[in-house]
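Omission of a single protein chain aside, the complex is shown with its protein chains in their original locations.
Each chain gets a letter, A and B, in the order it is written, and its residues are counted from 1.
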Amino acid sequence: MSEVPLLEVRELSVTFETAGGPLPAVSGVSFTVGPNETLGIVGESGSGKTVLARSIMGLQPRARVTTTGSVRLNGSETVGASETELRRLWSTEVAMIFQDPMTALNPVMRVGKQIDETLRVRLGMSRPAAKARAIELLEMVGIPSPAQRYNAYPGQLSGGMRQRVVIAAALACTPKLLLADEPTTGLDVTIQAQILNLLDDLKDRLHMSVVLITHDLGVVATRTSHLAVMYAGRIVEFGATRDVFAHHRMPYTRALLESSPRVANPSHTRLAAIPGRPPNLLTLGEGCAFAPRCAYANDRCHVERPPLSAPDAAGHSFACWNPLSEESR
Amino acid sequence: MLRYVVRRLVMLLGIVVVISIGSFYLIHLLPGDPAAVILGTGDTPANRAILYKQLGLDRPMVVQYFIWLRNILHGNFGISFISQTSVASTIRAALPIDLELIALSQILAFAAAIPLAMRSARKPDGIVDRILGAGSFTLLSIPPFIIIVLLVLVISIKLGISNTGPSSYVSFGTDWIVNLESLTLPAFTLAIGSFVLYYRVLRSDLIATLQEEFITVARSKGISRRRIMWRHAFRPSSVALLGSAGVNIGGLLASGFVVEYLLAIPGLGYTLIAAINASDYLLVQGIVLVVSVGVVVINFLFDFVINIVDPRISRE
Partner (left out) sequence: MSESLNELGVLERPEASTPLGWLFWVCVGWLTLNVLAAIFANVLPLVDPLYQNYNVVNAGPSLHHLLGTDDLGRDIFSRIVFGSRVSIAVGVGAMLIGFGIGAPLGMLAAYRRGRFDTIVTTVMYVFLAFPAIVAVIAVLSFWTPRSLLKIILVIGLASVPLVYRVIRTATMAIATKDFVIAAKVQGATDRRILIKELLPNIAPIGVSFLLIGIATVVTLEGALAFLGLSVNPPTPSWGNMINESRTVMSQNPWLVLFPSLALCLFLLCLNFIGDRLRSHFDVTEVKL
């Protein structure tokens, strides 16, 4: 992370006004992503990953939401930017792959059109040029007989094919940064691997930086250079992926690892599910949000929140009063 | 898709058969001897013989139906004994007027409803939306016959604008400017009812569509708001719009009858009411049949168009 970061997130907080009071979905999140880097963000469902990704994009609806902090995309601030300003960044600087390929495509528009409209609107391509390029893109993401698929409606494609279309649309204008929000969650396991490998491959070919969001540690293990673990809207552990896997200090990260099917020892057939439920964000107390579920919690954990530690020499940081030592792992 | 169309066609055929039976049976709702009522003042032995032959009135009911149906299928709706003209030619002369009137009114209604619904849907519950909502709700409660009477009162009588009052209709071929002038108030009246319906349907559907994930995805591509509204939101929502337009045809006809009656525009509605008042039952029967079948066929066409717009429907 020596060069100018492509993405710089500083103290980003996103709070929803709900009927039950303010709901802090993302709190004080900071990280940077450099060129050609891949950052993984993992966390249970509801930990704020999608809200984070949308806020980075500037896509979060403005009504009844308070966003503070700063997000700089290749130098441009997106927090508080107008949609007109953001539109200049979208597609060309940053693109996003959405969680659910079933709802991300317009059901009454041919898939080809959904790719080439980006090319025409953003790059000013002519109709035939855009169509030719869209077919190339479909081919690039591994869709068989792309010229025919160009005319298909989303409903005529399988989930995996749809996700490939979504990816092709996101990559149409070769963005410098790609935010992939659980790109494989809705798909079955063999397709998941294909899509992830495809993303990996495209990242290298197109020289993109990628933020890969997932609830499944197995997905990020080999595909990311850095890893951020999120819990209740905060980053609770951050570091080089290898470091986080091998030397994690935060009990929650450990619990995640133990519950992850492909990371935990395969001979143990039963997975240790993380006990308890994710916290209610409306009633978060003063202490560590993980305390009610944490085996290492002491009195302090319930009254005072552990800050994210200063990064060590390897850039590894964590938020815990009672970090795991080498032995207790 | 093909299977869907075939299935719908079979249903269409069934409905048309039911309509034909209903229209045929109307004559037998008449009190007393239908021949006497149909012939009215033309009740001479010669006419009576013609009518008996034409309708097979001395035969069993089922046979009568098939005689009648065969005539209809040959375009023979009978000769009116009241006006001494063929029912088919009367209908043929009147029908284009209705089509023109309906077309004009629908152009007006869509032209107003689509942009206003989009404006409302952009900021639901905003000030513009609230005003439009209250306005359309009020319009909903004003029957077309009151609208046309008030329009005539103000525009043609108080303001004295020419060619807008009763009996100012001339055919398009004779003088198209006067033709359009004379159809302005009726088209406007019909448009109001349709506008209210289309505006409300499209607004609520657009609001729902704009919440969809694919709209956020489209935004994230950097596409303009205008393009998103038209290309991404309007098309899925137009299914609801077309559906309501299909359903609206019946109401539109009734309003059409009223305005034609008031302004003496010689379309089907005016002709129908005149025929009822003159006890010209064969003409009434012919108009009822043509209008009913017309509505059913139009609905079928709307279904078909909806299918093309939204490929999800026929796949189910």
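Keep in mind that, in the parts below, a residue touches a chain if its C-beta (ideal position, glycine included) is under 8 Å from a C-beta of that chain, and two chains touch if they have at least 3 such contacts.
Note that this is a predicted model, so its numbers are computed, not measured.
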Legend entry - Listed residues B:Leu29, B:Ala46 or B:Ile127, member touching the removed chain: B:Leu29
Inset, instruction - Using the definition of touch stated at the top, determine which of B:Leu39, B:Ile72, B:Val258 or B:Ile306 touches the missing chain. - result: B:Val258
Inset, instruction - Decide which residue listed in B:Ile72, B:Leu197 or B:Val284 touches the omitted chain of the complex. - result: B:Val284
Legend entry - Sites on subunit B contacted by the missing partner chain, in the whole complex: 11, 14-15, 18-19, 22-23, 26-27, 29-31, 137-138, 140-146, 149-150, 152-153, 157, 249-251, 253-255, 257-258, 261-262, 272-273, 276-277, 281, 284-285, 288, 291-292, 295-296, 299
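Here, only the chains that are shown with their structure count from here on.
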Legend entry - CA centroid of subunit A to CA centroid of subunit B, Å: 54
Legend entry - subunit B residues touching subunit A - in the complex, by the definition given at the top: 212-214, 216-225, 227, 231-232, 235-236, 239, 309-312, 315
Legend entry - Of all residues in subunit A, those that touch subunit B in their complex: 54, 57, 59, 83, 86-92, 95-96, 98, 100, 103-109, 117-118, 121-122, 153, 155, 166, 169, 172
